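One protein chain is absent from this view; the other protein chains keep their places.
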Amino acid sequence: MFEAILVMALGAVVLGAALGYAAVRFRVEGDPLVEKIDAILPQTQCGQCGFPGCKPYAQAIAKGEADINCCPPGGDEGIHKLADLLGREFKSLSAEHGIEKPKSVAVIDEQRCIGCTLCIQACPVDAIVGAAKQMHTVVAPQCTGCELCLPPCPVDCISMQPIGESVETWKWKYPVFKINPTQREAA
Amino acid sequence: MTSYLFIVLGAVLVNNVVFVRILGLCPFMGVSKKLETAVGMGAATTFVLTMACGASYVIDRWLLIPNQLEYLRTLSFIVTIAAIVQLTELVIQKTSPLLHQVLGIYLPLITTNCAVLGIPLLNVSLRHNFLESLLFGFGSAVGFTLALILFAGIRERLEAADVPIHFRGTAIAMITAGLMSLAFMGFAGLDKYK
Amino acid sequence: MTRQDRDLLVNNSPYFLQPASVQSVMLRVLVALLPGIAAYVWFFGAAILVQILLASVTALAAEAVMLKLRGKPLMMFLGDGSALVTAWLIALTFPSIAPWWLTVFGTLLAIVVAKHLYGGLGQNPFNPAMVAFALMIVAYPLLMSQWPGVDATDFAGQWEAIFGSRQLDAMTMATPLDALRTVLRDPEQRAVIAGLLGKHATFGNVGGRGWEWIAAGYALGGLYLLQQRIITWHMPVAFLATLFAVSGAFALYEPDRFAGPGFQLFTGGAMLAAFFIVTDPVSGATTPRGKLIFAGAAAVLTWIIRTFGAYPDGIAFAVLLMNIAAPLIDMYTQPPVFGHKDKRGDSP
Partner (left out) sequence: MNAVQRLFGFHGGVKPAYNKEAATGLPIAVAPTPTLLVIPLHQSIGGIPRPLVKAGDRVLKGQRIGGADGNVSSAVHASTSGTVVAVEMRLMPHTSGLSALCVVIEPDGRDEWIPRQPFDFRSATPTQTRDYLRDTGVVGLGGAVFPSYLKLNPGKLGKLHTLVLNGAECEPFITCDDLLMRERAETIIKGTLIMREMLSAGQVLIGIEDNKPQAIAAMEVAAQAANAAAGDSSIKVVPVPTRYPAGGAKQLMRVLTGIEVPHGKRSTDYGLQCFNVGTAYAIYEAIALGQPLISRIVTVAGNVERARNYEVLLGTPMRDLVALCGPLPDTDRVIMGGPMMGLLMPNDEVPVVKAANCVLVGSRKLFPPPPPEMPCIRCGECAKVCPSDLQPFEMYWFSRAKIFGKAQEYNLFDCIECGCCAYVCPSRIPLVDYYRFAKSEIWARELENEAADVARERYEFRLLREEREKQEKAAKLAAKTAAGREKAAAALAEVEQPAVTPEQDAKKALIAAALERARVQKAQAHPENTSNLTPQQQAEVEAIEARRAEIREMAKPHLRQDD
């Protein structure tokens, strides 16, 4: 009995010491996981997840402080990718953070804009140009559709307009699959 | 010399740790979704298992048996393996970030791989000497890697298959593992051939 | 006509197709099996026809039930003939006097587990017929080794063996493969068998009487498939050549321990495997190089299991083992893509 305790204690001390030493000796800084998560997020910077941007959300996911289903612009596909990366189960989008919408851009009604610059300050990607007391306009290709410019506008002159399909952006549809009726509905 | 070869081949094919001994199923099911991860897990396991077999042989032979403490075998083996895994991870993380990126997340998983405990215990019951223990550990780990890689190949294809909804995911993977096990039964008797 | 209508009614390019169908492929495979079956009936009686019927009915019924359960169009898939091919292969690999439930059970497993749980036609990673054979030989090794004796073509007796409860030891005998294994494992008898093999190495005796004619029948059917371009030469040639080479080398090295290539090729299911089993496109390798590797490795495994293993014929296990490796073989043997064939092509 005594011997057993002695041996186990000895083992614990030796291995513990070795591990402790190694932990100090071989410490490594940095966390590449955040970068990988951030690469999956859509970079809308909309803050619907409850964090002030995509990077902070990525950091929160990496730390385990946030769930993976809080990003409406990323949609189910984004959640699938995050689940794959982190080896977690897929969860459908959390309703409290919003719903997946078709991609749109903000458009400023130039008749009503008073040039207050509040939307310029709100835009996370500097996609609105203009100066004080001058009309503002949205640089459409740079707009992420985050809707953050909508609430600050005192005259409600900003609206979201879905991006339409053109011959150039048209996508071939999933072939009509005649075998499995359920798949046809899905497609 | 031939007997050593037989130990390795036997461990890889005839008594494949996954398909015949049915050990180490959690990582077998868990990290076989993609080929790259399967290769990483296999490599990490091969390294740890060989090390664990050597270390546990030393502990058993020079610490437990002289002190008649064989009943502590399981306990002390678990502790040793856990320590080896952790140590390996720390060292790799520092010395070779690249390797760590490949093996990184799988290393801690190995601690819970029952194959890593099972093989050293089998070594004891099969009365293998030090070299045989190492070879048996290595062979079993190669068998594990082989199983993992083959399974990953099939699963990558299965992912796109039109599997009935109730059998998707783990269910069909278990059936596949069963059928693979059946195929490996074909090797039965090879190690007993005279 | 609205756009939706048009999308449903009219396909995109190409607008015309070569006439070909899965059904016609499967039907020609069945036709190709006929010569072998004829030889089988000639030497071992009509029991095999009963087995084929049993397996076919079971397979079609199981297929229908599974299609119904999975909500797939019934007639389209029942008519494709793939279930029949599986059923015939099961019947031909099982002993012809196996009890009826063995065939039925095996066929059910093949169609339900090995085929439909994976999504049906085209999706199964394992050859269904070989899954049935391997499962049955593991579960009922004795029943799966009872073969009719040569020329014991008494149909009533065979009927009794399949459907009756009586054991018919008088009728059964081990296959030549099985017999050889038993004998070769006994050092005292090796000399005897070596003498026998040496003396009777004429056609008609190489693989055991009757068996080589069945094998020749399969080979004939296989040539028909080749001529119809349903299979390519890669698989049969690689399988037979490898089996020939391996068994030949070992037979030369130690003739009284290892059976020669003639025996290996014409006994058991070697010919059936070479032309009908390893060539299954769904569960096998598909690239030309992959086919060579797949069939060659299957032949080596067959020979190893036949010679050293615990089961009389290694084909089922060899094929299943290679089925496991098939996705990886395909992945690593892809032919180079247009423009990427040499290093020069990638450099500028």
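By letter and in written order, the chains are A, B and C; residue numbering begins at 1 in each of them.
Quick note on the criterion: a residue touches a chain if its C-beta (ideal position, glycine included) is under 8 Å from a C-beta of that chain, and two chains touch if they have at least 3 such contacts.
It should be emphasised that the depicted structure is a prediction, and the values quoted were computed from it without experimental measurement.
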| remark: Contact set (omitted chain vs shown chains) is A, B, C
| request: Could you tell me which of C:Glu63, C:Asp80, C:Glu212 or C:Asp313 touches the chain that is not displayed? | output: C:Asp80
| task | Specify the residue from the set C:Ala32, C:Ala83, C:Leu102 or C:Leu121 that touches the hidden chain. | result | C:Leu121
| note | Given C:Ala20, C:Leu142 or C:Ala156, the residue that touches the chain left out of view is C:Ala20
| query | What chain A residues would touch the chain not displayed? | reply | 38, 41-45, 53-55, 124-127, 141-142, 144, 165-175, 177-179
| message | Even though one chain is hidden, which residues of chain B still touch it in the full complex? | response | 156-157, 159-162
| Residues from chain C at the interface with the omitted partner, ascending | 3, 6, 9-18, 20-22, 24-25, 73, 76-77, 80, 82, 119-123, 230, 232, 281-282, 286-287, 330, 334-341, 345-346, 348
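As a convention for this text, only the chains that are shown with their structure count from here on.
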| request: Tell me which chain's centre, taken as the mean of its C-alpha atoms, is farthest from chain C. | output: A
| Rounded to the nearest whole Å, what is the centre-to-centre distance of chain A and chain B, using the mean of the C-alpha atoms as each centre? | 38
| Chain centre separation in whole Å, for chain C relative to chain A (CA means) | 52
| request: Hunt down the residues of chain B that sit against at least two other chains at once, touch-wise. | output: 162
| task | Give me the residues of chain A that touch two or more other chains. | result | 180
| field | chain B - residues contacting chain C, complex | value | 35, 149-150, 153-154, 156-158, 161-164, 167, 172, 175-176, 179-180, 182-190, 192-193
| Across the complex, what residues on chain B touch chain A? | 63-64, 67, 69, 71-72, 75-76, 79-80, 83, 86-87, 90-91, 93-95, 97, 101, 105, 162
| query | Can you list the residues on chain A that touch chain B in the complex? | reply | 3-4, 7-8, 11-12, 15, 18-19, 22-23, 25-28, 32, 87, 180
